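Left out: one protein chain. Kept in place: all the others.
Note that the chains are named A, B and C in the order they appear, and that numbering of residues resets to 1 at the start of each chain.
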C-alpha cells in the first residue's frame, strides 16, 4: 500500500531510481499460456527511449529488458507460466554527480521539496524515484498487457493531438502506429506534426519547455468491462493517467465540450449494428455507467510543460534561504512524443485488469 | 474487488439500489477516539438531498442515517471505537413500478445497456445500482472523514464555478460554506449564481438538462501526503472524482490553461513563508510529484448534462428493434448544485486515507 | 485494511457489536445470476443460533436476515445482479447493562485488555466487536458462497470430532448434514456424541467450559484452485480458520501425525481414476504446492475452552489493582457444536474466492 503497485488481478509493482542501479518490476497475474513476443516489448521501449530524436533529451539508455522469471521455452519461444514475471532495465547512463549541487535546494515544481517533506530525506540523484525514468517499467508491463489484449481483439493507440496551442484539425479517432510514428513528434497529421516540431525546436533553443495533449483510443473493447461503483472503467483509467508524471487534465469522450451541451443533444442514441447494439454518436467515450459499451474508448490527457528548464531560476534551500539555480542537465523540451507509449501502456494495464475481472462477474462464465 | 470499496486504510464499502430497500455502507478504518457529530453528517446529507429546491428533482427522501455500529456513548455523545461503522439510509420514496416499461429497452447514455452486457441481467428500477442515489453513502462516509480532517486543520470546500457556459469571473479559491450555500445553485458569486439559476429554470422548462464545472479546494493539507508512484495524491483524487456518476473532465491546478504555458512561466517558485516553505504561485494545485506541498489543493471537475431528459427519444430494445421512449420520472435539470457535497465527500475520503497512510512513511513517526 | 474485510474477489465486510443495534455485512463480488435460496441461508443461521439446545447459551436471538440489496426478483425468487449484497441481523436480546460492572476491569483471556490497549477505549457491552456474535455475518455470507459452490459440484461439511479428550474412533471423512445434525453436539458418531453431550452437561453444571476439535471436509473441489506462493489454498483456509474466535490449532491432511512419518511413507502416490488423476492416500489433505489436487480437502481445527466461566475469578482493573470477578452472563459451556457452521462458512468463503480467482489463471479460460 505504499503506492508502487498498480492493478488488481493483473498487477505491476515497480522499483528503481533514475540514477540508481536499475529500474525494474514484477508483473503478477499474467495468465499462463501467452507466447510472449520479447521483441515487441523492446520495440515499445524504443518508443519511450531518451535520445530517439532531436526533440528529446540527449540522455542515452539502451533500455534493454532483462527477463528474470515467469516463462518457459515452448515451441521456440517463451510462454508465460502464470508465475510472476520479474524484470530489470539497467541504468547505464546514470550521472549521479550531476546532482550534488541540489542536495540542499528544492527545484521549482519538482518533487524535491515534497519528497523531503514526506520521507524526511530524499535521493537527490536526478529526482530519484520521482524521475520520469520510473515509467520504463510501466512500458515493459504495458507491452505484455498489450499482447494479451491482442488475443481479445483489442487495439490501443495514442497520439499527440496538441503541442501548446498547435492542434490537429481532426476529431479524436484511432490512428495506426505507422501513421503516428511516421513523424518523431507522434502526431498523425503530417502538416500539424511539422508545425509542432518547429515549435519544440524553438522552445528548446530558448532553454524552455512546452506541454500539450495526447489522445488515447482503445478499439475492440467488448461491452461489459468495468466494475461499478468505485472501479468504473474510466475511474481506473483516470487513476492510471493521473499517475503519470506531468498530467494536468483529463477528458472522456466529449470531455469539456460535452459539459457545454444540453442533455438532449449530448445523449448517444442506440442503434442496431447488426452483430451488436452500438451508438450513433460516441460522446460517452465508450463507457456508460462505468462499463464499456463496445464503442471506441476515447480519452484526452493534458500534460504540463516539464519543470526542468535550461534557464536560471530562483528558489530556496532547506532553511528557506533564497538560492539561484542554473539550468542544466539533459531534459526533454516537450515530453509528449515520449509520453505516447506511456499513455498506451497505462491504458493496456487497466484494460487487461478489467478483462480478467470481468471473468468473475457472472455465475456461469461466458454465458 | 468487485468495485464497491474505496480507500486503503480508511475504507468505504457501499451497497444499495435506487428503488431497493435501503442504501448503506460500512466505514472500516475510522480511527478510535473521534467524537462523532451526527448532526453534522445529517447536514451534509441535506445538501445532497433531492427536492431541496426548485432546481432539483422532486423526489422526496428524508435521507436519515441509521447508525448501526462502531461507536460507544462517552461524555454525552458517540465516540468511535475503531470498529467498523455500519449505516443505512432508507429508500422511502421508491417507485419501482415507474420503470416497468423500460425492462426490455435501453435508455440513451444510461447504464441500462452496459449493466446488462456485463451481468447478463439488470435491476431496471431507477437504474438500480447505477443510480446516483448510490452516492448517498459516500456523503455519509465523507462527512465522517471531514470530522477527522478538522482535527488536522484541513478544510474541504467545493462550489459550482460554471453551468453550461455561464462561469464565475474569479479564479479558483476557497469559499466558505456560508458563501457557497447562500444561493441554492451553490455558486459563491451571487450575480453569476442568479444567471445560472435562470438558465437551469429555462432548461427545466424545456425538459432538458445542462452540465458545468465544480471547483474543489482543500486547504490546510500539510506537505507530505500522497504515495508515489501509482497512488499519487492526485491520482487517488482523480479516481475519486471519476467514480462519480457524470464526470467528463478533470483539471489539477492550472489545468488545461497550464498545458498552454511554457515551463519557465508555469513553474511555481518556492518562497519562505516564515513557518513553512511555500510557493509564490500555485499552478501545481498543491501537489508536486504526487505529494501535497502545503498549498491549497485545487481541482476542477466537469460534469455532463444528465442523460435523463423529459423529452421523447428514440432507442432500441434488447433485440435491436427501434423503440420510442417518452421522457418521464423525477430528475434533476442540472446535477451540479447537488454534486457539490459529492465532490467534497470524495475528496475527504481520499485525504483522510492519505493522512493515515502518511503515518507509516517514516521509521520514527512524527520525526 | 482495518481488518473487517475477508476475501479477494468474493469479499465479505462485516460490522456490528454484540449488544449494539445490529450485526451485518456486505458481500461484494457475488457473481450475477445466482438464484438465491434465502431459506437455506436462514437454515445455516439456525445452526449457529444461540439457545438451540441445552448444550448452548440461553441467549435467544431470532437471527433473521434482513436483505437490503443485490438481487432482483426473477421467476419467483431473488437472483443476484452482481451488485453488492447488503444485509443486517438484528440484536434483539441485547442486555448492555449486564456489563456495566466490567467497564474498569479486564476479564481473563477475553479481549477486554487488548482492545483497550489498541484503541484507547472499548465497548464493554458483551465484548463489543470481540464477541463471537460477530460470526453471524460470516454464516450469512458463507451460506451464499455455499450456493455458488453447489453449482460447481463442491460440498463442504464439518463435524465435531473431539470434545476435550472424547474423540471419534474414525478417521476424518465426509459426513452428510443429516448425520452430523442428528445429534445436537454435531458429532456424526452417535455413541461418541452421547458421551460428548454428557461431558458438556457435567462441565456446564460446574460453571466451566471445554474445547475440542472440528474436522472440515470439502469434496468435489476440482484440481487447480489456490494461488502460489503466498495465497496457497491452505494458507487462505488457515487465515480463515484462525480468524475465528477460539482457534488454538490447525492441521491439514495427515497433520501432526504426518510430521512423525518418513517421506517415503507420507507421500501420496498418484493413480489413474479413469476420469482424473487421483492419489492412493490423502495425507496431503487435498492440497499440493498450495493448489487443490481433486481429492477431499481435510482440515482439523482445535478450539480452546471458552474463557467465560461461571465461576468467580481474580483479575485486575485498568490501574493494575486486583479485583474479584463473579461469573455471570449467558454463555456456551462448549462452543464446538455452534462452531461447526462457522468452520463451514469460512471454508465456503475461501473456496468461492479461489474458484473465481482461478478464472484468471489462464489466457484462454476453460482451456
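Quick note on the criterion: contacts are C-beta pairs under 8 Å (C-beta built on N, C-alpha and C of every residue); 3 or more make two chains touch, one makes a residue touch a chain.
Please read all numbers here as calculations on a predicted model, not as lab measurements.
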Which of C:111, C:180, C:196 or C:215 contacts the chain that the document leaves out: C:111
Footprint left on chain A by the chain that the document does not show: 1-5, 8-9, 11, 13-17, 20-26, 28-30, 32-33, 66-70, 72, 74, 79, 81-86, 88, 118-124, 128-129
Residues in chain C touching the chain absent from view: 1-6, 8-9, 14, 106, 108-111, 113-115, 117-120, 127, 129-130, 134, 162, 164-165, 203, 206, 208-213, 222-232, 234-243, 247-256, 258-264, 266-272, 277, 279, 283-284, 287-294, 302-309, 311, 313-316, 320-322, 357-358, 360-362, 367
Touching residues (missing chain, whole complex) on chain B: 1, 9, 29, 31-34, 80, 82-83, 148, 151, 228, 356-357, 359-367
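Here is the rule we go by: only the chains that are shown with their structure count from here on.
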Mean-CA-position distance for chain B and chain A (Å): 26
Euclidean distance of C-alpha centroids - chain A vs chain C, Å: 45
Per-residue overlap in chain B, given as positions that touch at least 2 other chains: 1-5, 8-9, 14, 118-120, 129
